[in-house]
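A single protein chain has been removed from this complex, and every other one stays in its place.
The chains carry the letters A and B, assigned in the order they are written, with residues numbered from 1 in each.
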Amino acid sequence: MYGIKRHIRYDSDRDNNFSDEIMAVPGCENLDHCIQCGTCSGTCPLSIYMDLTPRKVINLTRAGFKDDVLSCHTIWLCSSCYACVCQCPREIGITDIMYALKQRAMREGKYPKGMPTPVLARVFYNTVSNRGRISEIRLVISFLGRAHWQRLIGMWKIGLNLMSSKRFSLKAERMDRPGELQSVLSVINSPNGGVRK
Amino acid sequence: MKYSYFPGCSLKGTGKAYEKSFLAVCKALNIEINELDNWNCCGATAYMSVDEMKALGLSARNLALAEARGLDLVAPCAACYGILIHTWDDMEKYPQRGDQVKAGLDKAGLKYTGKVKVRHPLDVLCNDVGLDKIKEKVKRPLTGLKLASYYGCRILRPIATFDNPENPRSMDDLMEAIGGTPVEYPLKTKCCSASHTGTLPEVGQQMSGILIREMEKRGADIIVTGCPLCQFNLEVFQEPIRKRFPEIRPIPVVSFTQLIAYAFGLGENECCFKNHTVPVQKVIDEKVKPVAAGAR
Partner (left out) sequence: MENKEEIRIGFYVCHCGTNIASVIDVASVAEYVSTLPNVVLAKDYKYMCSEPGQDLIIADIKEHRLNRIVVSACSPLLHEPTFRGAARRAGLNPFYVQMVNIREHGSWVHEDRAKATEKAKALARGAIGRVALHKPLEKRRVSVNPDVMVVGAGIAGIQAALTLAKAGKRVYLIEREPTIGGHMAQFDKTFPTLDCAACILTPKMSDVRSHPNITLLTMSEVEKIEGFVGNYKVTVKKNPRYVDEELCVGCLDCIDQCVFKQGKFADHFNLGLSKRKPVYIPFPQATPKLVVIDPKACLQLMTGKCKQSCVDACDRGAIRFDQKPEHIQIEVGSVIIATGYKTFDPRRMPQYGYGQYENVFTSLEVERMVTASGPTGGHIALRNGEKPKSIGLIYCVGSRDNRYNKWCSRVCCMTALKLGHLVKEHTGAEVFNFYIDMRAAGKGYEEFYHKMLEEGIHFIRGKVAEITDWAMTPEEEGHLVVRVEDTLAGVVRRIPIDMVVLVLGLEPQEDSREVQRMFNISCSTEGFFLEKHPKLAPVSTNTDGIFLAGCCQGPKDIPDTVAQAGAAAAECLALIDKGYVEMEPMTSFVVEEECSGCKTCINLCPYNAITRDDVKGVAVINEALCKGCGVCVSACPSGSIKQNLFEDDEIFREIQEVLAYV
């Protein structure tokens, strides 16, 4: 109706355990130290693209509004530049919190529709699990092919550029003995992560 | 001086100019440096988004491989460097995680005590080798060439071990040592957007564009980087970036080791200027003032 939307949050919308679960991830313990000063959003170069600024994400996580937090763009826009961590007056591990939220979102299969970053993460993860290394060009082709093949076609000029500067390689990089990595990783398990099967 | 070398996936792919020039510079300075055997990807941002503990395991394995050799580990790629250091720090700060990871490493017969030091080539060249030694080896000083040193976000954050994270000087000092003129600008450690230039171009190319524009505004002839992804973003995407920032002129972007290799008088095999879409040699020829024979 004329673009009017109803916004209200009932207390039953909150997940009382969410905040503690995130704070239990090492690096995220200081989440409840936040005084909401906004320094993180002020310094984050990507905050102007986010639907929820980093400060809002901390606030909503602390309050327990899990659905809002796991479905926002913010966590996938974060490039882990750590500018916020270095400026935060309460020394909160904001980037670590973003990672914890990313892992949680991947596990629950929740992210904004069509957002390429989670798809990239999954492809990356699978490649490393199998081969132990990634090959940049192959990675881009395989993930864009999945998420956004029109863009892939649109990047033909860049492809040509790379070819002419002899940086275009479709060789699949791999470890000599990927088994050595797989055996290490097989016994290491995250309570908070892992791709949803 | 002996070190172990962790290339990372980028240096074997699009960043091979960085690898070649870095190894050549090491050779010229009599630094013995050997690639780790059977190393694995550091995980970058993407892997850590999926599984925290396994990401820790990835990097810890590389650190354990290096520990077996007993030498400092040099990681030229800033992202790999940042992640290895962060892993090392995490293992110290959270012993319960560390124990889980060590159990995994144990399975492959690897030991981790955390005594390996992770270094960046900037650190090694400025602090271990020293600027004076670098100056001695310069045969082709880049006099008159204005260089914007771009550090990016992971070399000095969140843990800065060898330079000031607010006002870094190591790369600028190195460029000065090889005869160049450092360009001062306030965006030296502002993120280039990492993988967003490809995945979210409206965001990533805008961020990288702002950097290029400001560096050019302050008079830079060449942009110098310490990370293969920064180098890739600032160079390869220049054309689509120019659609948003029409005032940007093509500007070459190289890794700092390539310029050092050139200043040392090494050849194209080592400097790898042909591995660039924006021509490098042309700008050097135009801007470098020839120095009288015998003078430095």
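Keep in mind that, in the parts below, contacts are C-beta pairs under 8 Å (C-beta built on N, C-alpha and C of every residue); 3 or more make two chains touch, one makes a residue touch a chain.
In this text the structure is predicted, and so the values were computed from the model without any measurement.
Among A:42, A:112 or A:178, the one in contact with the hidden chain is A:42.
Across B:9, B:118, B:210 or B:263, the residue that sits in touch with the chain not pictured is B:210.
When you scan A:13, A:67, A:91 or A:176 for touch with the missing chain, the hit is A:91.
Residues 164, 166-167, 185-187, 210, 214 are the ones on chain B that touch the missing chain. Residues of chain A that touch the chain left out of view are 35-43, 47-48, 53, 55-56, 83, 87, 89-91.
Keep in mind that, in the parts below, only the chains that are shown with their structure count from here on.
Computed from the mean C-alpha positions, the centre of chain A lies at a distance of 23 Å from the centre of chain B.
Note for the complex: chain B touches chain A at residues 9-10, 12-14, 16, 37-41, 43-54, 56-58, 61, 82, 90, 93-94, 97, 100-101, 103-105, 107-108, 110, 153-154, 157-158, 165, 189-191, 193-196, 198-203, 207, 236-237, 239-240, 274-277.
Listed in rising order, the residues of chain A touching chain B in the complex are 25-27, 45-46, 49, 77, 79-83, 85-86, 95, 99-100, 102-103, 106, 116-118, 120-122, 124-125, 128, 132-137, 140, 144, 147, 151, 155, 157-158, 161-162, 164-167, 169, 173, 175-178, 180-181, 183-190, 192-195.
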